[in-house]
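With one protein chain withheld, the remaining protein chains of the complex are depicted in position.
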């Protein structure tokens, strides 16, 4: 059994990490930290885990972590992680970071997107941005992993096959990503904007421009495409708790038929259990819908074409807390440690829910 | 008092017409037709109207309509309206049609978008596509009016100021419209896709390409811009009953500042009570959100810019059954008959709801 | 035009009062107070009212109120109202209080239910607890009115006909009231319990015993029944914003048939526009459902009997912000001032919504 620790275990992503790791067949949770809830039972903060664990939160003491865990999952906020993680790295631990602090390869991007100078640019090249379906081998050999943002991974998995396929002639300048996300993506802290009466039944364009996940998407897709991709991204909050639908609008100048797109997706994901290609002729769920991945590590992808406008619509759906965060992190751990990639992640989605 | 009749009064749009017209200070409802519910009390089909009216549905008999009404609202399905409305036109009635059958000025568009040859192309030029905020004077003088599709009017009102303002240099080839709509937009007929357990909490890309409202949007915006606009539209069903948020992504090559966009919107809508410009610095509702127009005839519009990608995001929000259908039709009647444009439509939105 | 003022206009009930009063044909709003938002536009706090009013909140200065209004609606919290309202009473104003501070006739009840000694027990007998459908004439002659709690009025209207009808033999000791309420009933203040991700899809038994509205229900029903009624009440939060369904379970020892219950309800409410008796044989809405009163001042009531257990189930549904609060207050004003009882309240419910 591998001993794992969770930093910032009291947030929604921390809770999801605990849900998955407490039931992981190869792992045991040695600790979960929380500044605010140190000494408190985990199930008081994550009431779903009542009866599942008697674990209590502890305060974070980086100097002691190396002794009590083999792998640490860091679910700290952006800007906080970068203050703590370097010590873990130095102590030789395996680290899976879920913040944005080690996702971007180019340190010069941090001031623009996150408003701070990266204090340890040397670490950026040591972290692998883990999207196992795209860089499985790299993750297998990694000791330090960054897990992408929830909208980033959902969008990237939907788009990667199209940018890999040069013959499609996808226009790199007009890539529109329109994301619809559940409330859990913005965390557990109450505010007027998240007050139920104010948040129920909204379609809230909370970040119509300048969304930070665009940076990760551009980084990965540019690398795949071999050319600079510019992503125009907007994010909307919708009336649900879990889930993301990412709708990408691309313009393509190449000659192609739907069958070519099918082939592109199949080639990309034939060996990847957690990516399902969804494109049916009938039924209520002919294309990806976050409703159908709730609780699971699946990312559903699909596409549609519009000849009249030369457009490809590419769709991705995930449970933002699982494949969009904790699940992808656990999947990465599985690869890093040589476990079955699916270990602890085989739960099928719930439906209806 | 003007005598009004409603054709196909048993659908959701028909019900909303009745809700508005039964309480209109200048109108009395002489009849409402329904094939299926003829003889039945209106409140059995629209249970919100219990206690409000004792009216019963009647069967449609076009030959008798001219005697019993001055204005007829036709809420028949596409393809049905075109079979019935010509007789009403010939009998001299004022007609406000809410189907798509008289919206497109060019009859050659009908086979492509609606799959039928238009039987009365001569009528198309006699109908005014009514968006009072854009063509108020035309509507004032009209006898025959077509009310636009719910997503069309919401999108058009959000985009018109930008296409009117030539100096923005909006790219006519890359106009992406990503709409999120409530369930009432697809009507009252049960199916597996609308079964509550299957429809709850979805983000369903039900029409990612080829949406028919694109035809109306292109027609109006091209006319405003003086050049051919190509609209790439996708529609998603989200977890609510009423409301549309239309998010449009434009690319603009001109030199401009946010203040120029402000001016464009203010110039366009300064005299229009039912269009509100929403662009605040704080609060949960800084931009249009359909939650804030529920039950009202308002269309909220707003925008955001993204310098990095040269993008303008334009947002429109309506209650699809009011400004997106019945309310716009009543507003059109008010203009046609010289009533106060707001008569019967002053109800403020509900909040929270 | 009567000049009306609203105290504590920034809460949800205050916002609903403003929505109704701003569009009331006989009233003009002279002021709305808010400690927190004094100087701010009303529409910044109630964004639905954008475009509807340019009114700004003012700080509460009780000494100046008498000059600027004829009627004051007080939507202050329990315990606050009792500190402010006495001055208004002394200044000769008409007052409609929406807190609990003047609802109970017996001052000795306040320590038990509300935890404070009532400072002005002399005022309690001067206030009329207004449920126009039960005491219309009393309200007509009143200068000082208390409007009941949202669950209280909904339950009382559902039960009054049964306690009036002595022949039913309703057991006064086993009256169970099981209420289901939307989130707006608990106000606009964010907390962990109202955080969207925590509140969505709950059925939360937030007050299974000891609910304060039981006091009002007992007071009114005991008076109607002529005997002491004991109410066992539980309240649950459910997944909606507006609305209450109150389900009451009674045991009755008399001989009666459903037709007798029909008669009891019809006798009670034949002249009352805002109470609708809902008991149909078919359709999705055979009995009261809060969905069908959204935005309106209706209270729907209905019943079912169960011979096997000797039980009568009585149901009431309201929009908690309208008939459950602001609407009932405006209706009371209409009676006090001799206006049409329905003035400003005729808006039909929205459906679907």
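Quick notes
Which chain is which? They are A, B and C, in the order written, and residues in each are numbered from 1.
Keep in mind that, in the parts below, a residue touches a chain if its C-beta (ideal position, glycine included) is under 8 Å from a C-beta of that chain, and two chains touch if they have at least 3 such contacts.
None of these values were measured; they are calculated from a predicted model.
The omitted chain makes contact with just one of the residues B:191, B:227 or B:253: B:191.
Interface note for the absent chain: among C:47, C:86, C:132 or C:288, the touching residue is C:288. Per the touch definition above, the residue from C:56, C:120, C:164 or C:236 contacting the chain not shown is C:236. In the complete complex, the hidden chain is touched by one of A:49, A:215 or A:231, namely A:49. In the full complex, chain A touches the omitted chain through residues 12, 15, 19, 22-23, 44, 46-52, 183-184, 188, 241-242, 273, 276, 278, 280, 283, 285, 292, 294-296, 298, 346-353. Residue positions on chain C in contact with the hidden chain: 174, 176, 178, 180, 192-193, 195, 197-205, 208-210, 230-232, 234, 236, 238-241, 243, 245, 247, 249, 251, 283-285, 287-291, 304-306, 308-309, 311, 313, 315, 317, 352-353, in rising order. Although one chain is hidden here, its contacts on chain B can still be listed: residues 12, 183-184, 188-192, 194-201, 240-241.
One rule holds in what follows: only the chains that are shown with their structure count from here on.
Work out the mean CA point of chain A and of chain C, and you get 47 Å between them. Shared interface positions of chain B, i.e. residues touching 2 or more other chains, are given as 241, 283, 285, 352-353.
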